[in-house]
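Yeah, one chain of the complex is gone here, protein chain that is, but the others are all in their spots.
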Amino acid sequence: MLEPTAAQIRDEKIYRKLGLTDAEYQQVVEKLGRLPNYVEAGIFGVLWSEHCSYKSSKAHLRKFPTTGPQVLQGPGENAGVVDIGDGLAVAFKMESHNHPSAVEPYQGAATGVGGILRDIFTMGARPIAFLDSLRFGSLEDGRTRYLFEQVVAGIGGYGNCVGIPTVGGEVQFSPTYRGNPLVNAMCVGLLKRDEMVTGTATGVGNPVFVVGARTGRDGIHGATFASAEDPHEKERSAVQVGDPFLGKLLMEACLELIASGAVVGIQDMGAAGLTSSSAEMASRAGGGIEMNLDDVPVRESGMTPYEMMLSESQERMLVVLERGREEVAFEIFRRFGLEVANVGRVTDDGRLRLFFRGEVVADMPVAALVDEAPVYERPIADWKPPVPQFVPTTLAISEAWMQLLAHPSVADKTWVHRQYDTSVRASTVLGPGHDAALVKVPGVNKAVAMATDGNSRYVYLNPRRGGQIAVAEAVRNLAVVGAKPLAITNCLNFGNPEKPEIMRQLSDAIEGMAEACEALGTPVVSGNVSLYNETRGVDIQPTPVVGAIGVMDGIEHRVPSAPKSVLEPTELWVLGREDDSLSGTLYGELVCGGPAGDAPYVNLAQEARLHQLLQQVAGARLVAAAHDVSEGGIAITLTEICIASGIGAEVEVADGADAHGWLFSEAQGRVLVAVTSANADALARLAATFNVPARKMGELTGETLCVKLQGALLVELPLNELVATYEGAIPSFFVAEQLTATH
Amino acid sequence: MKWAVIVFPGSNCDEDAAFAIREVTGDEAHLIWHDARDLSDFDAIVLPGGFSYGDYLRSGAIARFSPVVEAVKREAQKGKLVLGICNGFQVLTESHLLPGALLRNDNLQFRCEMTELVVENNQSPFTADYAIGERIRIPIAHGEGRFVADDTTLAKLQADRRVAFTYHANPNGSVQNIAGILNLQGNVLGLMPHPERAVMEWMDSVDGRRMFLSMHRYMKEARALVGANGSANS
Amino acid sequence: MKTYEVEVRIWLKPSVFDPQGHAVEQALHTLGYAEASDLRIGKYMHLTVQSASLSEAQTRVEEMCERVLSNPVMETYAYTLKEVALS
Partner (left out) sequence: MKTYEVEVRIWLKPSVFDPQGHAVEQALHTLGYAEASDLRIGKYMHLTVQSASLSEAQTRVEEMCERVLSNPVMETYAYTLKEVALS
């Protein structure tokens, strides 16, 4: 096939197929001072895509606080890095793989995990954990079951094989994701604070290497399609297969190479492969790169420069080495049986220049490709979600309770995480099933805490408050286990940014998140934006997902989400302001048939005090367990504690509160704790010093869950029935061995 | 005592095994790359868990051709202790150091969870510190752990008391609930569960400790014996 | 009703990388089988199908392959049918 000429690209508007608008094409022509050829137009197309350039979100992302004494590396690198003391640091980031997963769920999810893994070890960090945040339609739907099953298998398929435990995450189900599931993966790595490396191509004359897998024709245009209107059809041609075995070898080899000190800069080849890695590394250094494409190891014969530059073949890295130390790389990669090829060198002329068969096939200013990519202030409309007010109903408490417990978003997720290796690396102190995961740092009595959260219903109902809640909840989960929150990463999954109401959601949600980050002292150090999450013109509910990181000194201070066994009289206390509003709750969604009312209550100042209290409580080892109140309200939090510890409870509704409201409200900033009677006074005193309300609401006892209102029995549910409903809900959709549903 | 923990491309529980050995026994544990040809320096060999060669084709199928496997066979012949955990067990069956095969779990899913094992034989160097019939808690993490063998092989395994552990609740469809087996001489054990993930208080179980301790003591006693006889052991 | 023995082969489209096939080919080379190349691994299925006629059986098997047995996004398939003589 002959490539179109520069004139044809202009006249036949071929640039549109490459992802450039008419105006963008004009800009390219101006910046180049001539018409771009096919390779160049393709490169501009992917680098200026939403996926790579963040052109719709960039202006808004600036609102995030990104600094703090703990921050060693903020946004802009492959991952953010924070200091955890003792000369150690943690690198972490979250990334979406929504569109590929909608088309080929197993491979889409697997390659998502592989991609985020490379972002972490690229920083010189040893990956220690994965988390995954997933969103699907309703499990009643056959295709959704297929997507869910395959995505979970794919995440496990990659993570288990590379030997990094998946220690936490979340899964939610809502009709809004039916045609557009969300697959967000987070990876956390550990490094010595003074041994960080970055993706910077410095030192004129330093050699540039491609290492890892060979370059094939797979995934060409993945980045542009991720931003196209109907990615589904087009991406069929762009499926990539992950190779976790190679990914593991590549990780080991790169970590060894980085440890040798020979690496100047290193970056993984994610979206837009060789194009984005080379352009971004040059851009960070303010220099240029020259590559000879004849030297790129290819998997198929006859590959063109265009194909090589745009391929998204997995498991490849671009590495700049110190000149004269090439032999180090050759030795290491040979030992691991991996490909390594010197493909070019660092220059100082600020250009990305590509040679093929003795000719210059592309020559473009790096600044134009990366730094000067278009930034759009897209129009923002006034927008209110078209939802009803919440109206109180007469649904019986026990029925509502069971319905909520059986809702797949609330129900037990063991079906998911038992497919993940949660304990490889022998360092998982708290795995799935707790509010946050705790992963031990080898050699010191210290653990890294991590959690993900994000509730799209709240953001849909009230983007700004929903954004605040997403951060508050993720960070709270760290404090609940007793860790000190440090920073967050995030993945912003939104609809089509060309619609002014979607931009309203994005802008307001970011504002809310930023406010919460300020209030809670957790800056944003990395993140990812996924737009155009829509099916046939219908956008998903806005879904910012937050990944939070904290540190715990002394793992004996950890607080599980439920006491393992209850041997002494144990009381249940609620910390935080009690509430009985049902606006914005899952309960509200059940009775109104969709989101109703406004997002739940959140108060960032109270939230911050609560987090400080929780850390003190853990430090003093005052409580046997702590579990935060989230979706489904106190009823569900309480049920989860009872199920995990195998004992019933007797609790009393707050004075003057509506019973339904008190049980099912999702007001933020509340945590249930289990405390022995001997420690209860001390807990109450400590709470008072932080000005956090604390009330004894009952105790752990018996074999039923009893709720009383002013002393009178309101509802009593047998624990074994609760267990059956909670644990059976998700598996019940898979009884018919639906391994291979329709594609 | 000196332990070798073999590292195949794709092994991923090698560090964990070495950590458990050092932590529990205080012994030296060395990570040995799969191209090693001589293991005569070591008192015990551990084939750790992971996905050697990606578990492509069949788990353990490609690793079995590594040079180090010949060395493992030689040392096993001499009576040294060889412990294969998870992928290590799969390598041992593929290389015929142990009978049977490990196939895809009958539930078709990877399973990671705490399991209860029943100790079926406490006369081996690996299990001497457990009581017969005792239930111990050791986690599993595998997608291909369904032990199968033909009836003759199974009858022989039972007759020779070579089933070391069974699952209390079968997580993968293994025939006769088999979780781990010994070779005829009793110096090679393969099991799917991960004892190295059950050695610290914070790991939720410490029942794996006794396997390493029992191996350690056995080796010490064997060495004392050899010392008394005045003969070297290689 | 007639009985057909059906064999289905499914493999990754040529444009899709096959890491498993690649790894096994490498292993064959290390083991001295340098003459082997282009190895790709897919699935092989056999099943029996009851049908009134060969053409009906074909239509149904085709449909099964398309809808259930293969994933057209990344896989290709081929199948053969053979009538089983009643014994």
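A, B and C are the chain letters, set down in written order, and residue numbers restart from 1 in every chain.
In the analysis below, a contact is a pair of C-beta atoms (placed from the backbone, for glycine too) under 8 Å apart; a residue touches a chain by one contact, two chains touch by 3 or more.
Just so it is clear, the structure is predicted and the values come from calculations on it, not from any experiment.
Of the candidate positions B:Ala61, B:Ala164 or B:Leu189, contact with the hidden chain is made by B:Ala61. Residue positions on subunit C in contact with the hidden chain: 9-11, 21, 24-25, 27-28, 31, 33, 35-51, 60, 63-64, 67-69, in rising order. Residue-level contact of subunit B with the missing chain is found at 57-58, 61-62, 65, 93-94, 99-101, 103-108, 148-150, 173.
The criterion applied here is as follows: only the chains that are shown with their structure count from here on.
Subunit B and subunit C have CA centres that are 37 Å apart.
Contact with two or more other chains is made by residues 53-54, 56 of subunit B.
In subunit C, the positions touching at least two other chains are 19, 23.
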